[in-house]
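A protein chain is absent from this complex, but the other protein chains hold their places.
To keep things simple, chains are lettered A and B as they appear, and every chain counts its residues starting from 1.
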Amino acid sequence: MVKKAVQRFYLAVIFLFLYLPILVLIVLSFNNSKSRVVWGGFTLKWYASCFTDETIMSAFTTTLQITIAAAVLSTFIGTLAAIGIHAMKKRNKAIMLGATNIPLLNADIVTGISMMLLFVRFTNLGFVTVLIAHITFNIPYVILNVLPKLSEAGRSTYEAALDLGASPLYAFYKITWPEIRSGVFSGFLMAVTMSLDDFSITFFTKGAGVNTLSTMLYTELRKGIRPELYALSTILFLLAFLLLLVMNIHSDRTGTAAVR
Amino acid sequence: MYRLKRQFLAGPYLLWIAGFILLPLVFILYYAFTADGSFTFSQVAAIADPVHRKALFLALKLGFFCTLVCLLLAYPLCLILSRFHFRHQSFVVFLFILPMWMNFMLRILAWRLLLSNSGLINSLFELIGIGHVKLLNTQLSVVFGMVYDFLPFMVLPIYNSMARINKDVIEAARDLGANSATVLIKIVIPLTLSGIISGIIMVFVPALTSFVISDLLGGGKVLLIGNVIEQEFMQGMNWHLGSGLSVVLMIFVVVSMALLNTFEKEGGSAAVW
Partner (left out) sequence: MLKKANLPARLSLLSAATALCCFAAACGQTGNDSETGAASKEDNTLVVLNYGKYLDPSVIRMFEEETGIDIKLEEYESPEEMYTKFTSGSIRYDVVCTSDYMVERLISEGAVAEIDFSGFEYYENLNPEIIRSAQIYDPESKYSMPYFYGTLGILYDTNLVPAEATESWSILWDETYADSIIMQNSVRDTFVPALRLLDYDINTEDQGQMEEAAALLIEQKPIVYAYYVDETADEVAAGNAAMALVYSGEAAYAAELNEDLAYTVPKEGSNLWIDSWFIPKNSAQKENAQTFLDFLCREDVAMVNFEYVWYGTPNLKVMEQLDEETLADATIFPTEEILSNCVVFKQFSQDTTDRYNYLWKMLKSE
């Protein structure tokens, strides 16, 4: 009995640690005073000014564009690559996986800097360079989520289908796709998560006027804290909450583990 | 025959690897080993400079403590979580992923508000008579921020490896008279070792190389090797030195990973949850 209580207490402390800062931001976003400790009454004005703030809104749009574009493209390239790698002989496979591990294991700062050195040599930094960088560090997550599914699937069924005269597209759609779908989906989600949370790589590869939320906030935080940022936190938290909730319910219904 | 053709699907990715993974590494190596157009080791050797050495050791120290604290917090947490019978197992994961979807800069901002001299925690301390405590802009606050930011990276792999343990194995051990401590040491820990190692890698590497957290929670007073490199690129204008130090950092990451992998017998498993 005591043990149970201790366990529950421990859980409570950890979740307090995780969610207390977020709670503070949410509370402050309704505070009608710029102060961080004094409660000046309830207001929604920070939300209004947050939505009309160009810096915040343009960073928000850029983040969405980059995250979605990078996640879609990297899922596409990554899934194809996984199928290809799966079909390879052992040695080639090891080489490909070794290269795939580089961006995963390398420090973000080193990945960001090395890409910046490359880009600066050939082009101007801008939206596209950030997108390329994001795709690069997203692909490995997709591959590593899809590969295990392919191994589970086994390739003989697919080849049998081809032998029986199915077109490769049809065989892929009917046989391979259902087996790897959940892996592709979780790879996509990982890519989204990584893109949303990235700072270092974007920081080094971004051009003038291109800001994701992370880099915009880094600049803003060094200029002092504006209450609009509290409102932004609350909005982002709610969005994340709703999105993940919908996906979780969806995946529970279809019986696949979506978020891993 | 089919396999041969399917291999072509990896073609674009191969191009991508060459263009955006290997080529950038060539560039950073080129910068690291040249100065004024000629070959030199001096940029890499610059790590021996007292200032850089100090920054590297501090990063190793804080990274070590951050990893240790994360592990000590996460392991009992996963043990408890794995015993709870949630209707939806993914709900647990959900609770850890959720903060990650909110921008980490904002979460750091929250800690800055909480820890500052006139912040909530210090106000609370003064209210209950402990008095003012220096919290923000110390090495401790940097470790604190790192633990907060990286804890999910420790929890998720360990939790996943724990969830995969076959309950019958534990039952069997108990039937054979093993007590809880023995079960933990002889069965649970060895079976979750790969999760622990993944977790350690996923926390230690970003902690070792971090520069943002030390910047925002260290008040410019905590200089890690990541900060030195960032400043060489963004302020000092010495890209060769920055690249040289980056290469050293890369070596440290590879070495620590190789060391860790000797613990894991299977080897080669992907370090992703």
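For this structure, a couple of remarks:
Keep this in mind: a residue touches a chain if its C-beta (ideal position, glycine included) is under 8 Å from a C-beta of that chain, and two chains touch if they have at least 3 such contacts.
Quantities reported herein were computed from a predicted structural model and do not represent experimental measurements.
Considering A:Ile22, A:Ile66, A:Ala82 or A:Ile132, the position touching the chain not shown turns out to be A:Ile132 (whole complex).
Listed residues A:Ile14, A:Met116 or A:Leu147: the one in touch with the omitted chain is A:Met116. Taking the whole complex into account, chain B touches the unshown chain at residues 2, 5-6, 8-13, 15-16, 19, 51, 54-55, 58, 116-118, 134, 136-137, 219-221, 223, 227-228, 231, 233-237, 239. Seen from chain A, the chain kept out of the figure touches residues 34-36, 54-55, 73, 76-77, 80, 83-84, 116, 119-120, 122-126, 128-129, 131-132, 135, 167-169, 172, 207-209, 219, 221-225.
FYI, only the chains that are shown with their structure count from here on.
Those residues of chain B that touch chain A in the shared complex are 2-4, 6-14, 16-17, 20-25, 27-28, 31, 73, 76-77, 80-81, 83, 88, 90-91, 93-114, 116, 118-120, 123, 148, 151, 156, 160, 201, 205-206, 208-209, 211-212, 216, 226, 229-230, 233, 239, 242-243, 246, 249-250, 253-254, 257, 270-273. The touching residues of chain A, counted against chain B in their complex, run 7, 10-11, 14-15, 17-22, 24-25, 28, 36-37, 77-78, 80-81, 83-88, 92, 96, 99-111, 113-118, 121, 132-133, 135-136, 139, 141, 143-145, 155, 158-159, 162, 190, 193, 196-197, 199-200, 204, 213-214, 217-218, 221, 225, 229, 232-233, 236-237, 240-241, 243-245, 248, 251-252, 257-260.
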